[in-house]
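Apart from one protein chain that is not included, each protein chain of the complex appears where it belongs.
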Amino acid sequence: MNDHTTHSQEKPQQLDEHIVEIVSDSGEGAQKCGQTFGIIGGKMGNGIWTVEIIPAEIQPPARTPAGGSGNRVRVGSKIMTNMGNEADLVVGFNEQVLYARIANGAYKKGTIVLLENKWATDPQEKIRDQYAFAIKEFRDNGLIVHELAIEEECLKIVKNARKGKNMFVLGMLCRIYNRDTELGLTEIHNTFKHKGEKVVKPNQDLFKVGYQFAKDNLDYFYTIPPYEGAEQELKDIVVTNGNTALGLGVMAAGMEMVSMYPITPATSASHYVADVFNQVGGFVHQAEDEIAAIGFAIGASYAGKTACTITSGPGMALKTEMIGLAVMAEVPLVIVNVQRGGPSTGLPTKVEQADLLSALYGEPGDAPKIVIAAATIPECFEFVIMARKLAEEFRTPVILLTDANLATGVQPWLRPEIKEEWFSPPIDQSPWNKDIPAYDWDDQTGLSQRPIPGQPDGMYVLTGLSHTEHSKVSYNSETNQITSQHRSRKIAALQSTLKAPIIHGVESQEDEGDLLVVAWGSTIGAIEESIDRLNDQGYNVASLHLRFLSPLEPNLKEIFSRYKKVMTVEINYSDATNAPMINEENRRYAQLAHVLRAQFALDIDCWSVVYGHPLQPGMVIEELTQHLDAITA
Amino acid sequence: MNDHTTHSQEKPQQLDEHIVEIVSDSGEGAQKCGQTFGIIGGKMGNGIWTVEIIPAEIQPPARTPAGGSGNRVRVGSKIMTNMGNEADLVVGFNEQVLYARIANGAYKKGTIVLLENKWATDPQEKIRDQYAFAIKEFRDNGLIVHELAIEEECLKIVKNARKGKNMFVLGMLCRIYNRDTELGLTEIHNTFKHKGEKVVKPNQDLFKVGYQFAKDNLDYFYTIPPYEGAEQELKDIVVTNGNTALGLGVMAAGMEMVSMYPITPATSASHYVADVFNQVGGFVHQAEDEIAAIGFAIGASYAGKTACTITSGPGMALKTEMIGLAVMAEVPLVIVNVQRGGPSTGLPTKVEQADLLSALYGEPGDAPKIVIAAATIPECFEFVIMARKLAEEFRTPVILLTDANLATGVQPWLRPEIKEEWFSPPIDQSPWNKDIPAYDWDDQTGLSQRPIPGQPDGMYVLTGLSHTEHSKVSYNSETNQITSQHRSRKIAALQSTLKAPIIHGVESQEDEGDLLVVAWGSTIGAIEESIDRLNDQGYNVASLHLRFLSPLEPNLKEIFSRYKKVMTVEINYSDATNAPMINEENRRYAQLAHVLRAQFALDIDCWSVVYGHPLQPGMVIEELTQHLDAITA
Amino acid sequence: MFGIKADWSLEVFERYFTLDDYGAGGDVRWCSGCGDFAILNTVHRVLRDAQVPPEKSVAVSGIGCSSRMPHYMGTYGFHGLHGRALPVANGIKSRRPDLDVWVATGDGDCFSIGAGPWLHALHLNMNMVILVFDNGIYGLTKKQTSPTTKQGTKTNTHPRGALLPPLNPLTITLGVTNVSFVAQVVDWNPPLLYETIKAAHEHRGTSFVRILQRCPVFSEEFTKPLQENPDKFILLEHEQGVTVEDNVKRLFHNVIEHDPSDWLSAMKYAKDNEAIPLGILFKDPDAIVYEDLSSQGLGMTNEEKAAGLNAAFDKFSI
Partner (left out) sequence: MFGIKADWSLEVFERYFTLDDYGAGGDVRWCSGCGDFAILNTVHRVLRDAQVPPEKSVAVSGIGCSSRMPHYMGTYGFHGLHGRALPVANGIKSRRPDLDVWVATGDGDCFSIGAGPWLHALHLNMNMVILVFDNGIYGLTKKQTSPTTKQGTKTNTHPRGALLPPLNPLTITLGVTNVSFVAQVVDWNPPLLYETIKAAHEHRGTSFVRILQRCPVFSEEFTKPLQENPDKFILLEHEQGVTVEDNVKRLFHNVIEHDPSDWLSAMKYAKDNEAIPLGILFKDPDAIVYEDLSSQGLGMTNEEKAAGLNAAFDKFSI
């Protein structure tokens, strides 16, 4: 290791956590820089949580608020579960890209801004003026701005600083946060090795120079110790985003077919699977559209190879008719919906949890099915395995909801020990018992076993029309009533096997509380952190995070009865109670609130927003405080 | 008029109402016979209600229960609103087709069955046996069977009795119910005139012979007087089914474009429109599928010509994504869903009201829109006019729900006086005020006016992405939150203009009651008749029929509070409370019950079935009696 | 629950299948005079002659009169959604190349709502037979215009006559890259129907067979003029295509030698509205068959899978 990267003698200041953002024009590599910084943190035993900052276009114009691209990394001495509130330190490649972040409320008074200074001397007067104006404005708003000659330094070793600046910044950050430089150099090596040593070397050099530059020019020098137990866990840790976890889950579930059509933010899961699926003998089919994609998956599933299709809002909309078929004909199938902002094309890259009602009620006719939602990145992995099993056991499509936040967020998680029972068993090709009809519904549970093509004596014709147990088309009244019952009862049967959910924020199940927050999906981290802080402040508040939405997890009614108030917190639209025109006869509730109200006929309140970004504990705490104060007043 | 058709001297027995069924093999014309019989009744000032008996296939095998095709006509001295309970008199062209009707509970002890007797002497032993067996079974079950030589009689005047027998039967029925033979002969003339006099004549002859035959051979001779006021109304009456009413509504609404793809039971509405649309300058576009159909309609609407698309369940499923676009981009549009049995292809020709939840919540993301449901055949007409106006005023798609029961049921209704204000105004092509953005949302109501292509200075680019008031793509948090609010608020704004619903079965609004039945759609007749009968029996029960489902009609909470129990009665699936596996944590409610529970957090019960046929007052009364007895116990 | 029988393969060896094994046994519910019967019977015969075990065959369809076909088969079947038979059939084949797949579809099902899947299934060229029951009308929904309805034919959606000249399914099909088998035939010539469907079944790849089909109830005018006047046809013969006995051939006055590897002349015959080509227009035995790719990795053991998964995890470990 070179001299200039050895640790400084001065003692770094110890932090619990910091939130760091790196923001550049699109194409300048801030995303890579942030991801790598996160991974280094993860590998050093920190808790981390990353969120991508995604521009609106592929190549948005340079130096515009709309163009900001990068990464937010929350790194700390405990397991991180959400993106946190305002950032502590920001590296900006130009001043304009920071405006959108400021508009988003990403920074606070005291946030440190390390800003490329070359714009101060730009040949264009307009740019010089913009820069000067921004610096002043930033400072007036309480940001601590350091103007740094980043590009100038880079140009000392490379000709084109646009490519490479990000590794220089990585070096800077590694110095500031006292990271293990070996880890940094290794990550750079891994990133660029397929492009050859002639690319690896200059990037590593830039890293080192950046490190030294920060040491020489900046007083900031921190250390964030690993969380407790991290060291022994480290060897068992993987660091991935949710879509990669999803892809790993598909492979671990023993599914051999992902049939998909590209759509943001779901596609990267399929990209990942396409890359490695051959290692487990699987195949990614890119269909001509989402209808064909699910049709293809249903075909494979019908033939005994339960398949998976992965999509987002507009793609889900197109699959509606096919999902109805899968429900009616009882085809096992895993449908993953990586939710994005809607309705319609909406906010393609932004987070929302607004597809719950359409997952539950989207199909014309009565179409009961299993709907589950992953709350964390490891659950993106685990739930695919569970979904495949549920689909086959309950002979039904299973919709697994994740979202843009889980999809792109990076987190360390415990590497699971692979169990062969996860994989699907080889398909049965032995003769079917002739006396058993193709839909041998159990009267009590609605469950049945299915023949697989190739099984002698199992021949039947699957149909989406109303059908008898022998799968014969029937327009008979009783048949339709009874088969509808079976399809509904299956879901109830699943409920009877589930455990009551665990409540967060109370010591014992018997505790009564003032407020219970019910939620689902990727908001778990922000909400539980909020609950903890509120309880620390002396409030009496708890939260409950649902993974099963259909059926609902059991015991909710009893749990709800223990609280003075129950409300949901969600990232989807609901009318505010004090909005113009809105009253209790027309207020539109957040989606989980709607579901719970309908099921339990309890006056469950909600708070939800569609800002397109993950919940921040700050916002949640602010909102909940008002409710709590009202309850206890 | 010939001698043999003059009225008999004996005095007919006066009836309040009768339910008559004519059932034949498919292709033998029982449908035509029943329809014509219904129309004659309508024209004589009777209340009528007809329901088609539809076979499963185009040409199902002869003499099979699955093949029964025909018509049920309820005819009486009051306005008829539903199909009633068991039939009083049935004409069967063979005995087998009656079996499916019997299985459906269509007949009772004492139902008169007039049965073609040629099967008794059929050359095939199997047929002779089937016939003999059935006659015995029918009689054992209390049916009053008359074996009649219908075919034999027909063969006296025509060579092929298969074509023509239906008119003979029509003649029989006209004698039995003492119908105006002139009306009968005129209807026959109208039916066959395009085929020339050589077809009209024998059919009229068969009619006359049938009339005489009944006179000579049957003791049944009834009369059903017109309902009060019928006489003066008659000149203003039209007799149509609901799909024709819908088609007339499209024309009356001033819409110039129906863009559709064939699907049962919606298609006949488009058939009708295709036939006459040129009379009002309109055009029916048959698209390549339902997605293209709604896309085409959206295009026409965007260009200023609010269009209509008509479909059923599977077609609605396919339109999901486009409906989301219309909501997001605020395109006025009328979407008619003639509901059939689901899920999936389900029961194509049967009635169900199970598309309410998908209409409300089908699209991924938050997609508020207007949803209304016609309860009667005249409402099929009126609501299209209303839908077009609402769509344009609230700049939104409007979903109009009807169902298979309304679609094919025939009823007399008051011919409306045509108002020019129904028609859409000519599109505005004057310059747009440059200062007004394309979405000039009113802060309070969310409403805005829209520029129409061709208007100078109004140029904007419609998009399904999140957008500003200028329709510029925006991924800004505030923009998304605020525009979501606007779209939601519009619906609330509409609610503020609606009147509270009228309650059926109570004298004054202040009356408290034991039970309130809430319902929607084509069940109104059966339910209100049940309520009346129960109140006659001394129960205290009322009903409320909703036409607006989104927004809900105002004042419901207050109304509900006046009853000991509120429940919905619907034709869709719900779990019975006493079913295996079912408890209050997983019971799946009927669809309107779900909506009301979610909105009002009140424990609204439900009773619903998916038998594929319209509700019969008998079933409803039986069910409600149990609830009422439980309440008052 | 149902373990693999050790003697299963032995059992297969001893089985001989009769026509009855390919029928469903129940009533076939088409109108009398419907051309669908002839097609169904021919498929039964081809299967019988090929001795395909019924449990190894799957009949897939969309929605329509024609799409009822699986219900009349003694094989497995999938009667799915309108226009979507092909993606389902492709999916079935993707990981089950051992299954013998047939698709029954109609002119509306395939060329209208199913147009996208039609093109893309041809592109994939998976080994299956597509039988288009083309009656030039929507049968099941009772007489609406289909893409192949003749201009001017009165239908319920175009009571004053269909507005456009009909689509030509052959020129479109031939235009798709990787298409490998294109034939046209009529339902009322059993020997030609048999030979063509047999050739389609034997071909490895997607065999597209358009069958002009009688629907006496709703579109008599579609086939009647053709039935009455065989001169409207031109029979394409070739040793690489189909050949029929002389007595069949005699029905057609126009018989022409056409090499089905000649794409451009296939296109020329396909386009001809005056002389409607029957027989095999095009055949390419070398086109890529998609399941050769999609089924790779089939039969990997759990150990291999676990190893593969572990290798995947390794990339994200520390």
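Order of writing sets the labels: A, B and C. Residues in every chain begin at 1.
Methods note: contacts are C-beta pairs under 8 Å (C-beta built on N, C-alpha and C of every residue); 3 or more make two chains touch, one makes a residue touch a chain.
Note that this is a predicted model, so its numbers are computed, not measured.
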item: Contact list for the unshown chain, restricted to visible chains; value: A, B, C
item: Touching the absent chain when the full complex is considered, from B:113, B:224 or B:325; value: B:325
item: Among B:29, B:184, B:464 or B:617, residue touching the chain not depicted; value: B:464
item: Selected from B:300, B:524 or B:595 as touching the chain missing from the view; value: B:300
item: Residue among B:62, B:280 or B:602 that touches the chain left out of view; value: B:280
item: Residues of subunit A in contact with the chain not shown; value: 56-61, 64, 260-264, 267, 270-271, 274-275, 284, 286, 288-290, 314, 344-345
item: Where the unshown chain meets subunit C, residue by residue; value: 112-116, 119-120, 123-124, 147, 163-168, 171-178, 263-264, 267-268, 271, 288, 290, 293
item: Residues from subunit B at the interface with the omitted partner, ascending; value: 42-43, 234-235, 237-240, 244, 248, 251-252, 254, 256-257, 259, 276-283, 285, 287-289, 291-293, 295-305, 307, 321-322, 325, 415, 418, 420, 423, 428-433, 449, 451, 453-465, 472-473
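Everything that follows uses one rule, which is that only the chains that are shown with their structure count from here on.
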item: B-C against A-C, pair bridged by the larger set of C-beta contacts; value: A-C
item: Far-end chain from subunit C, centres as C-alpha averages; value: A
item: Cα-centroid distance, subunit A relative to subunit C, in whole angstrom; value: 43
item: Multi-chain contact sites of subunit B, meaning residues that touch two or more partners; value: 56, 314, 344-345
item: Touching two or more other chains - residues of subunit C; value: 81
